Each structure stands twice: as C-alpha cells, then as structure tokens.
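Here it is, the structure in full.
Up next is subunit A:
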Amino acid sequence: MQGQFWIIQTLNSVAFGGLLFMLSSGFSLIFGLMRIPNLAHGGFFMLGAYLGYSLLIRGVNFWVAALLGGLAVGLLGVVIERFIIHPSNRILLAIGSFLDAVIFRPLGLRAFSGAWRGMIARFRGLAGNEQGQVLMTLGVSFIVADVCLLIWTGDPMTLPAPPALRRPLFIGGYSFPTYRLVVLGVALVAAACLYLLMERTRLGAMIRAGVDDREMARGCGIPVSRLFTIVFLLGATLAGIGGVLGGPILNAYPGLDTDMLPLALIVVILGGAGSLLGAFVGSFVVGFLYNFGIALVPDLAYFVLFLPMVLVLMFLPQGLFGRVQL
Partner candidate 1 sequence: MTTPALEIVGLNKHFGGLPATKDVSLRVMPGERRLIIGPNGAGKTTMFNLVTGDLRPDSGSVKLFGQELSGMSTQARVHLGLARTYQILTLFPRETLIHNVVLALLGLEALRWNPWAFLTGYRHIYADAQKALAQVGLADGAERVVGETSYGERRRLELAMALAQKPKLLMLDEPLAGLSLEERQTVRELLDKIPRDVTIVMIEHDMDTALSFAERITVLHYGEVIVEGTRTEVVADPRTREIYLGD
Partner candidate 2 sequence: MTLHRRKVLKGIAASGASLAVLKAPYVQAQAGPMKVGFLTIKTGPLASGGLQMEQGLTVFLKERNNMIAGRQVELHTADTAANPAQARTKTQELVERLNVSVIIGPLAAFEALAIDDYIRSSQTPILTVAGAEDMTQRKANPWLVRASATSAQPSHPVADYAAKELKLKRVATIADDFAFGHECVAGFQRVFEDNGGKVVQKLFSPLNAPDYGTYIAQFKPDLDGIFTGHAGANGLKFIKQLREYGSKVQILGGFTPVDESLLQQMGPEALGAITGNWYSAQLDFPINQKFVAAIQADYKVDPGVYAAETYVSGEVLEAAAKAVGGKIEDKPAFMKALKETNLATSLRGPMKFDEFGNVVGNLYIRKVEKKGDKYVNAVVKTYPNVSQFWTYKQDEFLKNPVYSRDFPPAKNLEN
C-alpha cells in the first residue's frame, strides 16, 4: 500500500506537471515579454479541448487533432493580439469607424460622430497601458467561455484517448494509466523543442532579449511588436495542444478555463515570469505540491498552492528563476 501510494503519487505529480508545462510555458513567455498575465490563457486551453473533441468525434487521428486544435487556438491568439491587445492605428480606426457607421451615423448624432472620429484618430491604442491590456484579456476570456458554452452546450465532453493508450500499464505490480505517461513524454519533447528554440535560434535570442529588456531590444532593432505576435501564437498554440492532450484526462467542460488558469499563474509566480526553466521547474513543483499536498494534508487542500505563492511573492518576488521583477 505504502509503496503503491508513493509511486503512483509521484508519477501522477510528474504527469500533471507535464500537462501544466504545456499550459504555463506559453503563459510565462507572454508574461515575460509583454509583462501582462494573459487571463484568456485558461480559455485557450479549454477551447483547445473543445476543438479537439469536435475533431475527434469526426474521426480525426488524435495527434493530428492535437496539432490542428493547437494551431486553431494559436491563430485565434494572433487575432486577439493583433486586433485587441496591440491593435495598430489602422485597425483601431477601422473598428472605430465601423462603430461610428453602425451606431452614431444612423442615429443622426452628427456632432457626436465627428467628436468620436476626432478622438479615435488621436488614440494610440493600449501601448504602455498594461492594466488595460490585462483587462482586455479578461474580457476575451469571458467571451471565449461564453461562446464555448453556446457551441458545445454545458455538457462535459470526454475526449477519447488514442485506443492503444487506453489500457493501464502495469509496472512492477503497480498499475498506471499509460496515457498520462505519454502526456508527460509529449510535454518533455515540447520542453526540449522550446529549449532549442529559445537557446539555439535567432528568434529565441530575440525573445530572450525582449524579456530581459524590451526597450533595449527595441533599440537594437529587434521588431518587438512582431515578437509579441509570435509569442502569442506560440503560447496560444501550446495551450491549445495542451487542451487537447489534457482532454482525455480532464474532459472539456465549462469552467475548465477557470480551473486551470490559477494553476498557470502559480507556476509562473513560483518559477519566475519569462523563464522557460522556471515554467518547467514550476510546473513540476506545482504538480508535486498539488498531488502530495492534498493527499497528505487534505484539510489544507485549498491553501496548499496559494500559501507557497504568497511566500514566494513576499520573499522571492522574482520567482525561482525569474528574469523579470513582477
């Protein structure tokens, strides 16, 4: 019994940690580069799970579904980043004029319409208004959650795992769900790819420079605003793939977004924003804390994650591996 408990809990912790890494690596990069927590990230994860479900019931291969689902969410992320969080002046003007054309003009508010156009023409978007950007992501998360409810109803949906992985694996007399081990494997591969991307490519070097000092990076001619888009694409895609991968374990259901988002936040705060290593270590730390915490001290189930978070913030505000002061 004792052995079984420790082994399974440990495997659980690392498997859950792997899933968390899929969610929080992108979250951390966005956080590090753009200095804002993307509160729609849980929504991306949930959307990935739902899209995966719709693909899977149409007979698409699981891994293809994960990729497609991830990419779809990634594209949505790009749209959100380009049009909502960092809209260019042209886009702002277009949206503003559209509102003007459908609301103010037909109502005959000519003077008002003029004043409005004057105002939006001068407006520079949310550049530098980080509080505004956070709220945007929150607004987006509301919409994503509500649209998911509309499309997929409120019923929880189960994503079938690939048939070959459904049977439990027996290791030395202990049974363990095969699929979770595979998820862990995928997460490790993703981590390795991200590591190579960040450390061995020009793009990665630019992202790291941007995380360390955005202004300096801009000064060196790095197209920071394009990096924002790329990181958002990357982060949203990872979250989407994570959603599909997590689907067979967690299911897709309304509320999945708000269940996962705080975990991503905790990972990033423990590990430090903008640090891939931090996200990696943080994910597994949270995996262990979560699994062992609620098993060993069930009465503290609700604090087992938030207490370390408060402590880290108070005494180590950059997180374990953070490059950025929050």
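Selection rule, in plain terms: all candidates are chains of the complex that A comes from, given by their letters.
Note that in this section contacts are C-beta pairs under 8 Å (C-beta built on N, C-alpha and C of every residue); 3 or more make two chains touch, one makes a residue touch a chain; residues count from 1.
All of these numbers come straight from a predicted model, not from anything done at the bench.
Looking at subunit A and the listed options 1 or 2, the chain it touches in this complex is number 2.
Put simply, subunit A touches candidate 2 in their complex at residues 1, 4-5, 8-9, 12, 15-16, 146, 149, 153-158, 166, 168, 170, 175-177, 179-180, 249-251, 253-256, 258-260, 263, 290-292, 294-295, 298, 301-302.
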